[in-house]
Structure formats: C-alpha cells, structure tokens
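Excluded from the complex is one protein chain; the other protein chains are retained at their positions.
Up next is chain A:
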C-alpha cells in the first residue's frame, strides 16, 4: 500500500524530502519534536533537519550536548509519555556509546510491559562509506539493529521513499530506526548521485514500512538490495540490458519487517539471485535472505545465490582499499554475469 492520493509532485533531494516530511508531521501533531547533535542552527550534518529550527523554534528542535545515552534515553522516556520524538545521532558508527538505551530500553519496553507501554519514536542516522571517512565513520550496521528484536529498521534509497517512510515512521507506534545513506541525500559536497534528486508526491504521502519496491522489472536475474546499492544495481542493469541480460532490481526499503514475499516472488520468476549489501557479509542481511529462501522453497533457485557485500573487514581509509571492500558496480556486474552463466 503506497498511498498516493495526491495529484502533483515536486522535485527534491533526499535530505530536503526528509525535512519536508518531518515538518509536515510537526505541523500535524504537536507531540512531534526533534532532538540531537547539531540539528538546530547547523541543520544536521547531513542536512536532515535544515531550516526546522527557523520554522519551529528551539523548543521543538533541540540541540543536545554530546551525551547520547542521556538524550536518546530522554527521547525514549518522552515517547513512553506519549510524545513522538525524532532523535538524530549523526553517524551510525557512534551508536556503541548508547546502545544500552537502544536495545535494552527503546526496543524492549513494549514487550516487557506486555504491550501496555508504547515507544513511538524515530531514531535517525547516517550510514555508509565511499568518501574515505575511515573505519569509524563509514559503516552501515543495519544488520546489527535488525538482529535485535523490537525496532523497525528502514533504509530508503530515494527522495520519495525517504519522505514517505519518514512520515510512516513518525506515525508508527513502534521505535523506528531510520538509516539514510550519505550518498543518497543529494548533498552539494558529495559526489553526485543523479537519483538523489527526484519527484516527491505532494499531500499525504506515506510509504508503508515493510513493503519492498521493484524499481526495475526483469526476467533473467533478481538483484535484492537497498540504499545506495540500489543505484549501483540500476546502473549495472541498464548497462547489461544492452548486453541482453534482463535484470530485476528489488529495493527492500525496510529490513524489519523484511518483505520476504517480494523476494520469493521475484526469484521464483528469475531463478537467479544476487544480494547486494553494503553492510558486513557474515551473519547479516544477505545471510538472512538466503535463509528465508532456503526455509521456504530452495527449489526456486536455478543456481546457488551470490552475495556482494563488505567482506568482513573494517572500512579502510585509503581509496584504493575502500573501493576493494565496497559493493561496487564492477563487483555487482561480475556477480550478475556469473549468475546468468550458471
């Protein structure tokens, strides 16, 4: 269910699309407020809150001290009292310092209270590498959050989904971890990804959490991926179309819940699967997808699956090494060609 009651759309980059979605929810519901490091006058290091403080003031857009346990914990407490905080911690790599609040509190309160206490909050953060920011600023780690029960995990790849998923996340009665890749935000100081600017529907645009999208239909092989890798996969698919290989690309959009149906349906048609994941390979998303197929019906596969992920190494600083670790177009293309040759 992708609600599109709206008639028109406007072209925005992903960052602006997120800001617009947050602003309209703040207008709609006075319980929504934003807090985090540099979310005020700076507007978010990755422009996820730009201009909000001018529109809503410092009472509703709160810069915090560098005290993640305290301010994320405070968001949790406010949420249990019926507010709907959106809290940003700028890089997912920093979550180690406050993980207890996240996985023992934010994610468990609803369960431990037997469903009596809700924690309706959004925890947003930037993920991903590709610009030499080193091992402590380039991880994705969505598999880590997805592994721990009790929080939804959404990872948009484009402006329309970022807006629609943000609206859904704010309205959700669960804690939602909203992870945006720096490379899809459309920031002026990052290498340009042409799809980081796109149409965003006007009006009440909601993208249901848990439904994958299929940005490209194809019959030969299915690429299941998310976030920035969607764009790499689409680029490769366009290239391969000229070589007679018809690639289907699935953009997961959320990994908790994971749209297993969409994956099974697609792989059922193509028989070939490449999973592209910018997170570490072992014990993560790619393994989970493979397991779900194995549990459901491994006979839909005409060949063993391929994984293109970070090969269990911290993200290196040096460009030559970083690009050897990341799921690049070249690696994705090689995996697809290998699949269709089997």
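In this section, a residue touches a chain if its C-beta (ideal position, glycine included) is under 8 Å from a C-beta of that chain, and two chains touch if they have at least 3 such contacts; residues count from 1.
In the analysis below, contacts and distances are computed from a predicted model.
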* Between "4Fe-4S dicluster domain-containing protein", "Thiazole synthase", "Pyruvate dehydrogenase E1 component alpha subunit" or "RNA polymerase sigma factor (Sigma-70 family)", choose the name on the UniProt record of the chain that's been left out. => "Pyruvate dehydrogenase E1 component alpha subunit"
* Structure fact -> Full-complex touch with the removed chain, picking from A:63, A:239 or A:288, is A:63
* **Sites on chain A contacted by the missing partner chain, in the whole complex** => 37-38, 40-42, 45, 63-69, 93-94, 96-97, 130-137, 188-191, 311-314, 316-321, 323-325
